[in-house]
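Just one protein chain is left out here, and the rest sit where they should.
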């Protein structure tokens, strides 16, 4: 009666986690660095989803952005440059119970880690991958990254980067077995939150390309985008990122885009006049390698011993 | 008069190279291996273009297909597994006078070499990259490769490969600064020849995806395609691969495709009923990293010494 | 006592007589018409694809079943399909079998069955044969339509005779033709039959093996192969003058299994309770993963084939960090790629088993061949100080047991452990006692109970450097693993003290492990003129060589090291009992007397174990090592020992 569940005892959470429960050491990025905002968004999502800190693992490579795990009060793995994805997949492989977040930079993921990037997308294991794209190598002090715009002056290309830059959203969309690609910006916290939140709900690997400000080295590269929200049209759709109307209003351009339409996503991402943000593509039906890797996970010890005996028997003479 | 050039002396080539001039040691692939045909095509093109053997360098990684340089009588670099592309780019970097061919396998290029693959395409240096795709690791005896179809049984996946396979043509089309992508099959020598010939004329990196039979391990995977040419529709266009009409006739399906249309190429490659062959995409206007790398190549020794003195002077006290 | 054919070049019509269920001789005991011998070395050599290895494997298996000691070595061509009749393309197998336990490939072969003459040249170069070795040679090439082939055959025959081999040309293919239209595919079973008669193997066992192997392909295939087997038996009995041999069986107490080292690694992985092997294919390690891929699910394990060796290592480290100690199996070039992540695993103390099945080196080297060249790279490959345990398997049994040990050490000492094996063990086949696996071999289920309050993630014991490890999921144990210098709390640190302390704690773990080890057993007396120190797959050959010299009254002993880092204790004391200490290894070294150059001499670069012993034990350490690409024979080692003893003026 009155719509109460038959078992009407209240679902009292045995533990309730506050925002602070996810806060690790004091974050040490430059003032104004976009990384702070992403950290906050992740902490908020963990809190809102009430994921126990001990069941959460933040994995990263090396770079400014890869410091993120240190600032979370969860398990963390601050790996090697470029190797966040294989490590994260290994962690997830036999621990489907863990929630895995990956923090990686434009150098970490798209340069030294590129081979893993393409394959991790194929594996499509269940985790959120956050690409912090500041168009530069931050930690090592301003070298060209694959996303550095041609002509931008860096310490390794003082006359301007030479090779056409790579758009991680576009390139990821072209990878085999891709199942979730979104783009967002660090300077719009609600959009950032909503995007990461959607990613965290996705079953499979959700790749989130975050345009991230680095006031220290690339202070101006996103200035225009920031000042003129018309340049970052909002992708809208019932299956896309849902924004509070007040926030959505900030963006003068809305563009309806069905995230199940891969071809449309490909066209959308090629536009060079604007940088659309939102969910480009999602397909929950893509196979997840998690299924393969978890084979035998629940096997009882006696069964294992029996299997082992069989294997030994096979060689008996 | 009579249309003769003003300077009517005949252009006698000081040396004329025969097919045999490009033949190295006896090729040691299994009988019926598709690699033989590719080798012959390369040798024929070298002969037809009269590229001096000493000006030709064949570079490879490790694998059956990567043995190719050993069977050419040119300079060759049989590198390490996955590293053909960085090595080839290094060779070309200060030697624009050399003609570089790269032989790489589906494991070599798309698995261990994937990070270099994506970046070499971005560098777009002037060379022909031949991907020998036999859907398997040949040399190490039948392990799953990124192009192995799901369900195909291999020694590492005796119950069938698990992860969706990757189509190198499709994935390459999605890479930044891609300038030439074609697909051909080893069992149609004229198409193979015409495709590699076209690739060798392209300025920039021409990526040629070759479906290659491996009777030893994947004897059946291309059988259907081979038996029914309707399954490999021919991409035709004035700017595409030009085939002798007699040869073109073998293919019941012709599909007009403008290789300058990247979007159309993307759609064409997604078709899962057939495997179109021919030139998917070409854009001669993409920047080539060769331009950057050859800076200062012609500098005279005196100028270098002068530059060096200036650099030293800068630190003088 | 060479085997002689009754009549040369006669293809007698062979009828079947050894009925199934009986030994080829028709009897189970040594009989009057049998020559009793202690051991024999047999080879089957052929083109790749002719099935020589399969025949040899069956022969080895039935010999083991009959209670003989067995050691088989595969002769592997480096190419997938080398052209037929090519010298480098020889594919084959050597089987050494006898009354005692066989521990190595032995010296020269007694009998060789060759399906063409060219494939013997590579073996000759490796000194596989000597005067008196009997060659049973396919004779069809003598009448080949191609005059070049006929000439090559004739030239080879001359060479063989010149070498003193006893050559019997036999029309084996012709004899097979009665049973198959494609003798290239069945001749191996015919050869097996011949060998069964010559060495009085139990034909029933052979037929059972054929059934087991070809069963999947249908009854017809089985029947055809069994018919060829019987034809071979009959052919040999009729064609060969000599009495067959009888090799008395051993007394074996334990039940035994027959397998190669890579299969043993696979069993070791399963017996250790390791759930994930994360690998990238590479010869000669891959077959271990093939084996596992087929059976792993019996114990709930999974093989992950990664996109490259770096990813394989990263995946394994991730898996281990999350509580499931993983294993990665590779060979030299793959180990090289794992260097950076291995350094991370040492630095952050991630338990992990890394198996390196060594091959000919450096670089791509000799992918299918035997070498022990990765010892120093395993110890010192990582930039900076990265101490870690390094173990080496000396036998096929070790491949299984040391894998289990490695997992235990990895977890107890919170460290990656490298286990070295090599191409010799990888494909060598031998009977070994069946281990009695109990539940405690398996890794325990991961601890998910709350982490003890106040214990930090690197709560190093000041003496041993050991610390308990929080596993993700343990409430209160949250920490961030990092490859940066860190404190006990795993916080990034930049100060001298933390850096020095971390280095010390990691180093102390090796000392702690060493304190649990016992001195290696001395093979031979504790005092003497010469002590040979070895490691890895040379064990059997070294001990056999030492036995021979000792049988001649020489004061020679040997010790064999299974722990290379840390080394087993007590070496200084052991070494002090001998006038000279030398290592024997399969790796490159300059001659100990140095290299002559411009009239003078430059000091030689020592072999790898010698280098380690000089550093860790000190004193004069002599060495002998070569890189032939194949295992050392007892005779080779024996000759070296005798030479060294002569130097010492004791012979």
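Descriptive notes on the structure:
Order of writing sets the labels: A, B and C. Residues in every chain begin at 1.
Methods note: contacts are C-beta pairs under 8 Å (C-beta built on N, C-alpha and C of every residue); 3 or more make two chains touch, one makes a residue touch a chain.
In this text the structure is predicted, and so the values were computed from the model without any measurement.
With respect to the full assembly, the chain omitted from this view is in touch with A, B, C.
Within the whole complex, the absent chain has one touching residue among B:31, B:52, B:158 or B:252, and that is B:52. Residue B:89 is the one among B:64, B:89 or B:243 that touches the chain missing from this view.
Touch with the chain that is not drawn comes from one residue among B:29, B:77 or B:222, which is B:77.
Contact residues of subunit A toward the unshown chain are 26, 28-31, 62, 64, 80-82, 111-112, 114, 137-141, 143-144, 146, 155-158, 216.
Touching the omitted chain from subunit C are residues 78, 88, 122, 125-126, 332-333, 335-337, 339-340, 343-344, 346-348, 356, 358, 360-367, 369, 371, 373-374, 376-377, 379-387, 463-464, 482-485, 492, 494-497, 499-500, 503-504, 507-508, 510-512, 514-515, 566, 587-590, 594-598, 600, 602-603, 605-606, 611, 614-616, 618, 620, 626-630. Within the entire complex, the positions of subunit B that touch the omitted partner chain are 24-25, 52-55, 57-59, 69-70, 72-80, 83, 85-95, 97-98, 115-116, 118-119, 292-293, 295-299, 301, 303-305, 307-312, 314-317.
Following the convention adopted for this analysis, only the chains that are shown with their structure count from here on.
Our note on geometry: subunit A versus subunit C, Cα centroid distance of 45 Å, whole angstroms. Look at where the CA atoms of subunit A average out and do the same for subunit B: the two points lie 34 Å apart.
Residue positions of subunit A touching 2 or more other chains: 115-116, 118-119, 292.
In subunit C, the residues that reach two or more other chains under the touch definition are 307-308.
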